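All protein chains of the complex are present and in place, except for one that has been dropped.
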Amino acid sequence: MIDFELSDEQKMVRETVGAFARERIRPAARQADESESIPQELIQQAWQLGLGREPIPEELGGFGGKRSVLTGAVAVEELAYGDLAIALHIMTPALFAFPILEVGTDEQRRTYLPLATGDEFPFVTAALMEPRFDFDPTALTTRARKIASGFTLHGAKCFVPLAGEARAFLVYAQLENGAHGFDSVKAFIVERGAKGLSLGEREKNMGLKALASYELALDLELGPESIVGGEDSSYGARLLSESRVALSAMAVGVAKAAFEYSRDYAKERHAFGAPIATKQAIAFMLAEMALEIEASRLLAWQAAVALDKGGDAIKEASCAKNYASSVALKVADNAVQILGGHGYIREHPVEMWLRNARGFAILEGVAIV
Amino acid sequence: MIDFELSDEQKMVRETVGAFARERIRPAARQADESESIPQELIQQAWQLGLGREPIPEELGGFGGKRSVLTGAVAVEELAYGDLAIALHIMTPALFAFPILEVGTDEQRRTYLPLATGDEFPFVTAALMEPRFDFDPTALTTRARKIASGFTLHGAKCFVPLAGEARAFLVYAQLENGAHGFDSVKAFIVERGAKGLSLGEREKNMGLKALASYELALDLELGPESIVGGEDSSYGARLLSESRVALSAMAVGVAKAAFEYSRDYAKERHAFGAPIATKQAIAFMLAEMALEIEASRLLAWQAAVALDKGGDAIKEASCAKNYASSVALKVADNAVQILGGHGYIREHPVEMWLRNARGFAILEGVAIV
Amino acid sequence: MVDFELEPQIIERAKFYHTIAETMMRPISRYYDEHEHEEPQEFLQAMWRGALAERASGQQGEGGQRSQTARTLATAVFVEELCWGDAGLFLSIPGPGLGGAAIAAAGTPEQKERFLARFKSGEPKWGAMAITEPGCGSDSAAITTTARREGDYWVLNGTKIFCTSGQRALEKSDGFVVVWATVDKNAGRAGIKPFVVEHGTPGVSVIRVENKLGIRASDTAAILLDNCRVPLDHLLGSPEVKPERGFKDVMATFDATRPIVAAMAIGVGRAALDFVRDFLKEQKIEIRYGIRPSRMTALERDFIEMETELQAARLLTWRACWMLDRGMRNSLEASMAKAKAGLAVTRVTQKAVELMGPLGYSRKYLLEKWMRDAKINDIYEGTQQINLLIIARRILGYSSKELR
Partner (left out) sequence: MVDFELEPQIIERAKFYHTIAETMMRPISRYYDEHEHEEPQEFLQAMWRGALAERASGQQGEGGQRSQTARTLATAVFVEELCWGDAGLFLSIPGPGLGGAAIAAAGTPEQKERFLARFKSGEPKWGAMAITEPGCGSDSAAITTTARREGDYWVLNGTKIFCTSGQRALEKSDGFVVVWATVDKNAGRAGIKPFVVEHGTPGVSVIRVENKLGIRASDTAAILLDNCRVPLDHLLGSPEVKPERGFKDVMATFDATRPIVAAMAIGVGRAALDFVRDFLKEQKIEIRYGIRPSRMTALERDFIEMETELQAARLLTWRACWMLDRGMRNSLEASMAKAKAGLAVTRVTQKAVELMGPLGYSRKYLLEKWMRDAKINDIYEGTQQINLLIIARRILGYSSKELR
């Protein structure tokens, strides 16, 4: 039955995370961007919110909650409203944990989920993207081949968050098993220090400067137990959709931040004898921004609910992500425009949101809910 | 040397044709659209302007002028500013004549150009488009095959203007000679009454209702002299560009008509105590319309000049046409929007311009300059 | 719990409306587009009889069987189906229409009973609403039609245009038009009141039925009120002039009708999208979601964008309906839905015609008609611009004086 109201629990998540984003994340965002680092203390506090370990069973160090993509989407929208780079850092352990939780074997869950839990923020991550102009998650060039002793893994990855300190990685590769597209996409668990795993320099990007991300070069031999969920399971489509929903929700968060900031500015700022918000050119721009943010959120929610009902939601999630990505960019760009020259200087956060928002169309697999 | 000023002759063409468009064509446009017919007298008067026969040698019935794509573009912008359907009707003889003039053999020019001249408006035409959703002039499905006695021609055409009364047709087909794309596109001269040439019903389209256009079915045998310019010449690219420039310029004319009408309306119409043109939402819309019309015209002119210098201008002409087509649609749509409910009723011309403007993205080869 | 699945009984009922759209509307769609002022008698009678039968069986108006908690939402779903059939024919269906909506929003219980009873029996009837005037478009507050009290009557004078089903309400049935007129020009918006003008009232006449770009099966009338006298109790609600109140009634009507108009738009857009989808399927052209632009065709991207735009509009529309059903104030959301749907369907249908090339532009198929039908959605019940203005005022917290 059609319903647009979040559950009480979801509302609570939104409030709690929203408050943390406003009070703790946002004030730290500019400094984090300029210094390209995030205070450990802030990450640790965020970890205490429990977002990344909530659905992990208690016996493996989590809180034993029920995993919901929608609840996750609600939470990460709020985090990203605070700051996108910090949000991605906070949610990085889930990149490793949630796929294992969802599609790993019992053995893999028992062995590896404890790495992603505990009271200290855990450094584990995942690697999906590849440093190519037309990177396509349905056609990975990182290849896995079956050999007698397990698998070989060859390729290059980029945008691997926190790889510098990660104890373990989930690496996505195309298994050369005759299947195509998503059916051949597999995740492999790779521990730090594995022979043939080379960490590149920390990446420098236009936006998300506070997020420590890295390139990886892979030339590995892995045991047979490294393949998540075994050889026969097929989960690439669903995991990608979960990631796209996360990114859609985060795009909504960034757009909302930019919208609110520029709206408030437009009401304060006077030109030609009145607040610039009273000019139709500005007011209509803001109206469209507000409308499109709502539309993006609903599309993201629809994909989230479809996933929560068990589908792989490839269509819903990819449409939501395309839509929300371009809305976030447009809204951030408009926000800079509304602030004019002031939007172009780093005194105000809108230029940072523009840089971060541009990331959405490019990013895949750097967040999951 | 960069110059944006038309020659004196071009200015005179613009003035003469512009005056005719304003005073004679525009007042007849609505009635022509509703009744789906154009007064013969108007066409005859337009023919006296000489546009379609100006560059044809005097001995073949023309005025012996120098052909210039730019001058043609200037002229048809004005005609289309009057009305697009009437403009296309007026320029139909050129569809037959100009390619023969440009690339035909001496024999073909002597034989056929007189059909396209004279004091009476001559019914000759050309057939390029095909009734397919993804019609592509570089990949025609109308096929010509060489046989001992000449050629066979098979296929279906649509949007053939004035085919109902035409004495002769220029039919474009892909010659199966091993070449690809434009190099294999040839024009064939087909006379009325040729065996295997079947005229369909008059077409009914959303716009351009006053233009009598038809489908043609072709199952023909033609003599060897029917192929324009002989087998070895290659001219498909250039002729297509000449057509695209003509359509670009016409798109500018339609857009200009819609812009001016809605601008004047916006200055007259009051709402909330002031002319609606004083509202930024409307004023900015009009400003963008004006700007984009100028941009379209310059792109069309650039392509025209490139053709006048002897190039095939495939890139310039296709870009100009894409751009001008979408500007014309957007401008006409905005014009309807500015008139609001009044724009939706057939008392005002803007709804007709919207219907006509939508045609540009679809039309190819229905006008040439 | 957030959920985007319709209740089974709404889905079931929607299928019924889809069948009507497919079997009764589509086959006559082209004919009544071409024969603009002709009456689709058979269709109108059938729809009227259907509505009567439903009411007799104790079911609700045009919604039929439905959950009471999803009344507006269900209407939106059904309206989408019918407008997928033909938006012009949909608008011509007999019933209380926008006039009924105004009575429902502004009338007393007694008035609702009195004016709406006629829709339960007899011959087909129409209710219509008349706001717009030749000199006032989106600016409803600038209404110049006057209502002057004379003894037991209100005397109305003025001209109204763009009155949907106006001719059918006044000349072709025992219907009525709700006319918005000012009882006190000095009171501005507060002085604007709705009056029920019955079929056959002396002094009211249809002076023109418009020729339009699209939705040609629907009659759009211009109406002259020339010393038109209506009884005092034909003023809906209270005659008292309270600051802002008169206008609030109009606004309340819009809050309920805008999401429905949005649903109409979406129906037209979906018709176009389905046309393209079916065609591509026939051509064995697959739409691949979520791949890179170097592999995706421009056609695929266009199609996906069209589909997403329409779905975004639908979700906004459903939310605005859902809020109304929940008793929540929804003017912001209703305007968002209307603004988005009007623009989306305009773009989607224009793009669909382009993608289909000569087939899209030809009157052999209905696609070109849907493009013509679509554009009205960007205009009526508040233009794109008016809805953006309303949204802007809400999000900025500005009054209509501060932001105009």
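First chain written, first letter: the chains are A, B and C, and each begins at residue 1.
The rule is simple: a contact is a pair of C-beta atoms (placed from the backbone, for glycine too) under 8 Å apart; a residue touches a chain by one contact, two chains touch by 3 or more.
Nothing here was measured: the structure is a model prediction, and the numbers come from that model.
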For the chain not depicted, the shown chains it touches: A, B, C
Quick one: which of C:355, C:371, C:388 or C:403 touches the chain that's been left out? C:355
Across A:11, A:110 or A:132, the one contacting the chain not displayed is A:132
Candidate in contact with the missing chain, chosen from B:6, B:43, B:179 or B:199: B:6
Residue touching the undisplayed chain, where the options are A:282, A:304, A:324 or A:368: A:282
Please output the residues of subunit A touching the missing chain, sorted low to high. 129-135, 158-159, 203-207, 269-273, 279, 281-282, 329, 333, 336-337, 340-347, 351, 354-355, 358-359, 361-362
Determine and list the subunit B residues touching the chain excluded from the picture. 1-7, 10, 70, 133-138, 240, 244, 263, 266-267, 277-278, 280, 283-284, 286-288, 290-291, 294-296, 298-299, 301-302, 305-306, 314-315, 317-319, 321-323
Where does subunit C touch the missing chain, residue by residue? 285, 292-302, 355, 357
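Definition applied: only the chains that are shown with their structure count from here on.
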Far-end chain from subunit A, centres as C-alpha averages: B
Averaging only over C-alpha atoms, locate the centres of subunit A and subunit C and give their separation in whole Å. 41
Starting from the mean Cα coordinates of subunit A and subunit B, work out the distance between those two points in Å. 52
Check each residue of subunit C and list the ones that touch at least two other chains. 385, 388-389
Multi-partner residues in subunit B (2 or more other chains touched) are 279, 281
